[in-house]
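Encoded as structure tokens, the structure appears first; notes follow it.
Only one protein chain is missing; all other protein chains are in place.
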Amino acid sequence: MRLICISGSFTHGNTMKKLEKLNLSHYGHDFLRTWDKSIDHLKATLAVAQTLRDFHRQGISPKVFTSGIAVSIFRDKSTRTKYSYAAATNLLGLEIEDLDEKKSQIAHGETIMETVNMLSFLTRTIGIRDDIFLGVGHQYMVEVAKAADWGYAQGVLDKRPSVINLQSDEDHPTQSLSDLLHLVNYFGGLDKLRGKNLTMSWAYSPSYGKPLSVPQGVIALLTRFGMNVTLAYPKEYNLIPEIESYADQQAKKSKGSFRITNDMKEAFNGADIVYPKSWASYDVMNQRTKLFKIKDDKGLERLEHEALVQNAKHKDWTCTEKLMKQTHQGKALYMHCLPADISGVSCKEGEVEARVFEVYKKQTYTQAGYKPFIVAAMMLLTQFGEKTPKILATCSDPQFYSRRSFRV
Amino acid sequence: MRLICISGSFTHGNTMKKLEKLNLSHYGHDFLRTWDKSIDHLKATLAVAQTLRDFHRQGISPKVFTSGIAVSIFRDKSTRTKYSYAAATNLLGLEIEDLDEKKSQIAHGETIMETVNMLSFLTRTIGIRDDIFLGVGHQYMVEVAKAADWGYAQGVLDKRPSVINLQSDEDHPTQSLSDLLHLVNYFGGLDKLRGKNLTMSWAYSPSYGKPLSVPQGVIALLTRFGMNVTLAYPKEYNLIPEIESYADQQAKKSKGSFRITNDMKEAFNGADIVYPKSWASYDVMNQRTKLFKIKDDKGLERLEHEALVQNAKHKDWTCTEKLMKQTHQGKALYMHCLPADISGVSCKEGEVEARVFEVYKKQTYTQAGYKPFIVAAMMLLTQFGEKTPKILATCSDPQFYSRRSFRV
Partner (left out) sequence: MRLICISGSFTHGNTMKKLEKLNLSHYGHDFLRTWDKSIDHLKATLAVAQTLRDFHRQGISPKVFTSGIAVSIFRDKSTRTKYSYAAATNLLGLEIEDLDEKKSQIAHGETIMETVNMLSFLTRTIGIRDDIFLGVGHQYMVEVAKAADWGYAQGVLDKRPSVINLQSDEDHPTQSLSDLLHLVNYFGGLDKLRGKNLTMSWAYSPSYGKPLSVPQGVIALLTRFGMNVTLAYPKEYNLIPEIESYADQQAKKSKGSFRITNDMKEAFNGADIVYPKSWASYDVMNQRTKLFKIKDDKGLERLEHEALVQNAKHKDWTCTEKLMKQTHQGKALYMHCLPADISGVSCKEGEVEARVFEVYKKQTYTQAGYKPFIVAAMMLLTQFGEKTPKILATCSDPQFYSRRSFRV
């Protein structure tokens, strides 16, 4: 036991030292979008997640909470992120309380202010997925955060619970930071990403209405670290314009580059990393929000039909072995947030050929495996801010550790 | 850490001393109705809840269970109480196992005896909400308790799990005791409530079939502490007659008073506390039970329609600014168990004007915030009885505390 812990301290030494050098002030009580955070905040999130990942491998427990609730609100289906949130919660010593809006009294008119306060008396984090309607999800999270601010300021709540974005209409930060941590480990460091060519490309899928937040999250985050980011999509499939502009500005600032193309084949040329993934067209997403607001169910049905027809015009946007050969040395890293629509496996024609996916299966699973630790890192940093490094150090202190726990 | 704990011991000193002077014998294995408990039992419940509330503020963990299950059975929708039960469970170290009757094998004929025993092998508490049908909910809880008695006596169960009423057709003790603890803290002591005028009034709501247990719980509990309780409702909206009689007797016994009026305006005159809240008419509730028993779905639909029409005759029963001015110095404390039907916010016309609710928002939220601690207090007292004060004292002992835990 002692040996494990001591070796733990050694291997974490470097990450921990890096963490101490970062400016963690103003990390904030919530994690809603990567673009609300400084570069140091993002680096800290990666460093804490990596430390927790290493702790887990070495049997060191970061169970820093004795008790406490982690509320979850899922307004869209989820397997991976729901598991990641549950696992992170458990790892740190909190417990999930899921708000099932159908089984609760959350009625037409109950205010967000009230719901949030009622669910926060002993709560440390509120994780939310609300990604279906453009202009809705992020706004909801902001209101939840404001309600928590009010309750804490008024003394209704003893603690300010952290609001954590588990996918909104704008960003999917637990995904994009898992993606980034995967790249850091794959290429051997954050610095090694500078100058690498990453292609985030639309790809065909027979399904309807996939959110824009994964590609938005990827371009908004990776342009901040000096990468050459190419965003490829058929003409109608642009992302939220403001986020495309933000990516462009950040690329300039970080001395990387950002460009948009409507040619998937060209976008794969010389890429070091490719991320081919389907999303709904921007126009469809906007129409959907409008129809939803006026409760036009028939209109929504018609829109779904039209969108599928529109998608089907672009079946050639698929990640083939042939395309992969055009990438840098034919060996680009293939990424996906999963589940991928694999041609001949999960659908007839989809985002990627089975042979390509099979080669990178281990890599995509590894990419997904960072998410519980990214979520846990967000929980620690939003709750403890600048005290986080000290708390982590205590976890790997063998004397402290042996006193608290038996076996992870 | 040490400092926090020591300060904890100091501030709790008074409450703890009070607790030691109370007669906790025969507290009982269950908490079904406040009128099954002695005054000392009720005072102890408040004192333990207050101590747990203070512990939480000061970062002292009362995690007295290493493991154990807290079964929950919700036969009606719930947000606040479900959260409170989950939070209390987690605070003390237990874990929720929800009985979802739809996903279980609980078939037509499976006996309560069997279900209860099957769900109790490692269980410490069973929390139940069953408030829809008059004559059903409380009776169900009594049978659950009897089944637990049998299993424990037979050696089928190692422990006798506590049955905790999370709202029945008769009482809602976690609500009424939260209400009382709020009053104690608002007015500065249980003794300060003696002679205060509390008006529990019916109010209009556009919704159907709200249980009677909140007003019943309030009048049955608060008449025991020397308050002058006025119960106001339109003629058809009386409560269970036996509970109205009980309130009357208790008021006499405690040297307070109890009266019923059919005039909301008059009832607000000079009130120190007002609790305007909707409930179904007694007649409708009785008809509903009968129709339910003969499975007359059409009859139930018709009844709902009739009830809403009946309610709508009393739209003037609403808590307005004007009415509030009639209260003692125009400053009565407004109470609500939440969610309130707020006119212009959660419905067109409802129980309370938005401007009144807004003034007391912080107070109603604070009132709700006692519930997790009331539930936890019931768990401790039903499980540990007279040993409870000693167990609580150990939690705030810094040496013990530092050995067990890291951070709340």
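Labels A and B are assigned to the chains in the order they are written; within every chain, residues are numbered from 1.
Basically, a residue touches a chain if its C-beta (ideal position, glycine included) is under 8 Å from a C-beta of that chain, and two chains touch if they have at least 3 such contacts.
A quick note: this is a predicted structure, and the numbers were derived from the prediction, not measured.
Chemist: For a quick check of understanding: of B:Thr15, B:Thr81, B:Asn117 or B:Thr364, which residue touches the chain that isn't displayed?
Modeler: Considering all chains, including the one not shown, the answer is B:Asn117.
Chemist: In the full complex, which residues of chain A touch the absent chain?
Modeler: Residues touching the hidden chain, for chain A, are 56-57, 61, 63, 74, 77-80, 82-84, 86-87, 90-91, 93, 95, 338-339, 341-342, 345-347, 361-362, 365-366, 368-369, 371-372, 403-408.
Chemist: Take the complete complex as the reference. Which residues in chain B touch the chain that isn't displayed?
Modeler: Touch set of chain B with respect to the missing chain: 63-69, 95, 97, 99, 103-111, 113-115, 117-119, 121-123, 151, 154-158, 391, 394, 403-404.
Just so we're on the same page, only the chains that are shown with their structure count from here on.
Chemist: For chain A and chain B, let me know how many angstrom lie between their CA-based centres, rounded off.
Modeler: 40
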